[in-house]
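Every protein chain of the complex appears in place save one, which is left out.
Order as written gives the chain letters A and B; numbering starts at 1 within each chain.
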Amino acid sequence: MEATEDIPYQRSFYVEGGNFSYAGIVSTSIKSILKQMDFPNDIVRKTALVSYESEINIVSYARKGVIKLTVLSDIIQIEAVDEGPGIPNIELAMQEGYSTADNKIREMGFGAGMGLCNIKSYSDHFDLISEVGKGTSLKMVIKIH
Amino acid sequence: MNTEAIIKALNLKVRSAEDNLKKNISGGYTGDLLSDVMANSHEGDIWITRQVHQNIVAVASLKDLAGIILVNSCEPAKDTLEKAAQENIPIMISDLSAFELSAKVYNLLAEKD
Partner (left out) sequence: MKLRDVKEILDAEVIVGEEMLDMEVATAFGADLMSDVLAFAKPGSLLLTGLTNDQVVRTADIIEIAAIIIVRGKKPNVEAVKLAKELQIPILATKHILFDAAGLLYTKGMVGSLEKR
């Protein structure tokens, strides 16, 4: 348990695929946790934003997933790991406007092919690993200046 | 007021159907949900959106809209442009937000009434 000395805060949240009535609840919690830690508003917003887009992705496409918030002394990290169909062509998925969303997702105001672009442009560091038939894993780092 | 006058007044860039800018504009509609625009826009409206997907051309064509203005400097997708050329639907680009562009077009149309 020595490692916890380097990790002031870590918490994981379960996300259920396909259940839109709770979509966003994890990101709202993450936002209030960071607010309670007194982070500046822009850092809180950025983190909540990348977490929310990832959460919407899990709900929209995966069977289930976990969002893990880690707060270190110089960075905040959000990891979103899901069990789902995976992304066959990452380059294509990263293209703004490209989407495989169905109508239900689109009518909710998502699925316009902007989510991953938003995640990328709001993270200071962003990694995406995906395996078709298994799932997708996103790692986003926000620097604390 | 026609499409050409709005292009001039608001400094829009034209990306397709440059020979089809004389249509009279009867009103404006702002929205990003195709089903909404399909259901609620009117013939002769200029449509303001940030959707760049090729389906916007089909909606504009089916509803006889005067043209489409993309906001936030969004560029249309390649297949959107090809479709727009086929259907002769003007696609224009503005660097303004949907709110501001809608407001400015609204005021231009109001002046002429």
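Quick note on the criterion: a contact is a pair of C-beta atoms (placed from the backbone, for glycine too) under 8 Å apart; a residue touches a chain by one contact, two chains touch by 3 or more.
Computed from a predicted structure; not experimentally measured.
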| item | value |
| --- | --- |
| Touch with the omitted chain, as defined above, among A:Ser12, A:Thr28, A:Asn89 or A:Asn103 | A:Thr28 |
| Residue touching the undisplayed chain, where the options are A:Thr70, A:Asn118 or A:Ser137 | A:Asn118 |
| Missing-partner contacts on chain B, residue numbers | 27-33, 36, 40, 48, 50-51, 72, 96-100, 102-107, 110 |
| Residue ranges of chain A at the interface with the undisplayed chain | 20-21, 23-24, 27-28, 31, 41, 45, 48-49, 52-53, 56, 108-110, 112, 114-115, 117-118, 121-122 |
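Just so we're on the same page, only the chains that are shown with their structure count from here on.
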| item | value |
| --- | --- |
| Inter-chain centre distance, chain A versus chain B - centres from mean C-alpha coordinates, in Å | 34 |
| In the complex, chain B residues that touch chain A | 32-33, 35, 51-53, 77 |
| Partner chain B, residues of chain A touching it in the complex | 96-97, 106-107, 109, 112-113 |
